[in-house]
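Some chains have been omitted; the remaining ones sit where they do in the full complex.
As written, the chain order gives the labels A and B, with residue 1 at the start of each chain.
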Amino acid sequence: MSTKKTLRVGLIGYGFMARTHTNAYKRVSDFFPELENKPVLATVCGRNEERVKAFAEQWDYESYETDWRTVIAREDIDAIDICTPNNMHAEIAIAAAEAGKMVLCEKPLARSVAESQPMVDAIEKAGVRNTVWYNYRRVPSVTLAKQLIDSGKLGRIFHYRANFLQDWTINSDLPQGGEALWRLDAAAAGSGVTGDLLAHCIDTAMWLNGGIKDVSAMTETFIKERVHQATGEVQKVTIDDACLFHCHFNNGSLGLFESTRYARGHKALYTFEINGEHASIRWDLHDLNRLEYFDHRDESLVRGWRSIHVTDGDMPYMDKWWVPGLSIGYEHTFVHQVADFLKSIEAGTPCSPTFKEAMETQKVCEAVLDSASSRSWKDTGL
Amino acid sequence: MSTKKTLRVGLIGYGFMARTHTNAYKRVSDFFPELENKPVLATVCGRNEERVKAFAEQWDYESYETDWRTVIAREDIDAIDICTPNNMHAEIAIAAAEAGKMVLCEKPLARSVAESQPMVDAIEKAGVRNTVWYNYRRVPSVTLAKQLIDSGKLGRIFHYRANFLQDWTINSDLPQGGEALWRLDAAAAGSGVTGDLLAHCIDTAMWLNGGIKDVSAMTETFIKERVHQATGEVQKVTIDDACLFHCHFNNGSLGLFESTRYARGHKALYTFEINGEHASIRWDLHDLNRLEYFDHRDESLVRGWRSIHVTDGDMPYMDKWWVPGLSIGYEHTFVHQVADFLKSIEAGTPCSPTFKEAMETQKVCEAVLDSASSRSWKDTGL
């Protein structure tokens, strides 16, 4: 009985991120009824017909395709959503922009700055709507952190630190490459944890605390050889298993970042903390409904870190969901990004992070990798 | 493109619980693709036409109704889902059963044992599928607790304690009654925190630890008079604001329960802990992706409470969602209950808690209220 306008989506890819995006498109209208546009799952595209057909059936896509060029060529498609391995982002995004489609691209934008620049150029030349799925900005507790920082509560910032710790590649029997494990193959992914995990940390950090000026980094590959799924042969591992760096932000504060897939005990421990003159904030993805806040201006006898359960109706996005005390989860961040994308269409404004903004994260990632390989400080150019 | 059989749902009510159930029906097929049946939102029913129409539009119901008898009379409806205030549960459920519909009823089953018994009788006479929405059983961490207890890891049980603490009625300006606040009106709700909150604690407790034998309780109404929304007049508050009780379980362990809406600082702090001879478990709704576990058989130097992040694929229900470390939330418990209801249809088994099982919780609630008013121990009859 809906009277909304439709936004017909063509999604390229059928892996993990394809599920999160698809779910977001299906749910957004239920929880954001004020939006004028409603996404329609027009088509999903994948190389393996059997698998893409099953995906389409499970998620109620109107159709499926096996060649992404066909999707872009279809006149009924308004927006292209790119969920492929990183090495395909540039070609698809540029073609989609040239065809005048809106483009939503999974992060990181591309494998390198060199690959990103033509994407930004194409988007800007075509003047099409665009966004990159750095979804963690839209965890309500992270959005709240942004509000608190922007309000000036923290005062002058001294420190920012973040890490993203996982442990799923410790087993040396784990193969690399292929459809399932392309994140372990630098040719497909561009890099290891730097593009996969640190990119999230860097995006959030620059959103909250401004540009990163220069970096000093180190990387490590703990397991040097693995069987490659595509060839079945033992091959050199080309990605970074761990990456650590410190940096200056343009505002004079110091940054410390670490990411690894070898931190036993941590599944997806993305945490950040920011220390200001008056107040500090810390956050942890494992308990994403909470934000920790410390304010030195509190009366001294009752001064302490506050554990804020970010579920009340006055918290970012939370009027859309349940009632105080009742949690939301990981998938909601994607619903929020679709909602904001649809709002930006109605408002005629950009939907952050745009391709251009995401390229800045790319520049930091590249400076980090350059610093690690040259064992020297590198400017980011930001 | 779906080839599933349909299960056409008629939902009575358009309040908070109607949203949670509706969302569950819409999502279940996406995440449980193996199910043969797919719920269809056939109709939603509410007394206020404007509001029910808006609800139907927001959630994509095929139609709406304003008289629940019409819904039951419709031949195209397979299942009736009851989300009304508690005082309507019995009449609707009995009529639905007599019409041969499957019945899903929001908890508590009814306002009293006397009101519940005919419901159970009608269900059993009609032989229709039925379930009551004690959704917290299907938080994955709670289901995991059940598995661990059933596996015998805890040994002989000594203690069970639970509380459900909220703080939303402390303000004496809050009115009682009416559509929004019927939970504060004993005529509509049957009781206050006992039926609303303790009923959850009791359902979980008896599921995990067996029947409760006898109880000793106290209740309190802190704010004696409030404006009634229906009449606009200051009237006596008829509900219990707080309820505390201790009890014996049939297995010889001791129980301690507390519930209140006057615990400043707690939004929906449902917690339970169970202590066995060898191991203990505790849980907290505010951080529902975690379960705490202590095993005394651990090597003494590394013995401690374990904080289990219940997000891995081998955890209950979690193979359906994301990857290790990525959280789910409150609403997923309802999706799980729909999935289990659909599975039970395919398997020809009951879907716990059935009406009959939910009446046992009703018996404990009633013994608790009787004990409090008579200041004496009461047997539950279980």
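Simple rule for what comes next: a residue touches a chain if its C-beta (ideal position, glycine included) is under 8 Å from a C-beta of that chain, and two chains touch if they have at least 3 such contacts.
Given the structure is predicted, the values throughout are model-derived calculations rather than measurements.
Novice: Copy number for the full complex, please, knowing 2 are shown in place.
Specialist: Across the complete structure, the repeated chain appears 4 times.
Operating definition for what follows: only the chains that are shown with their structure count from here on.
Novice: Averaging only over C-alpha atoms, locate the centres of chain A and chain B and give their separation in whole Å.
Specialist: 36
Novice: Taking the touch rule as given, give the residues of chain B at its contact with chain A in the complex, in rising order.
Specialist: For this pair, the touching residues of chain B are 1-3, 16, 20, 22-23, 26-27, 29-30, 33, 56-62, 166, 168, 266-269, 285-290, 309, 311-312, 321-332.
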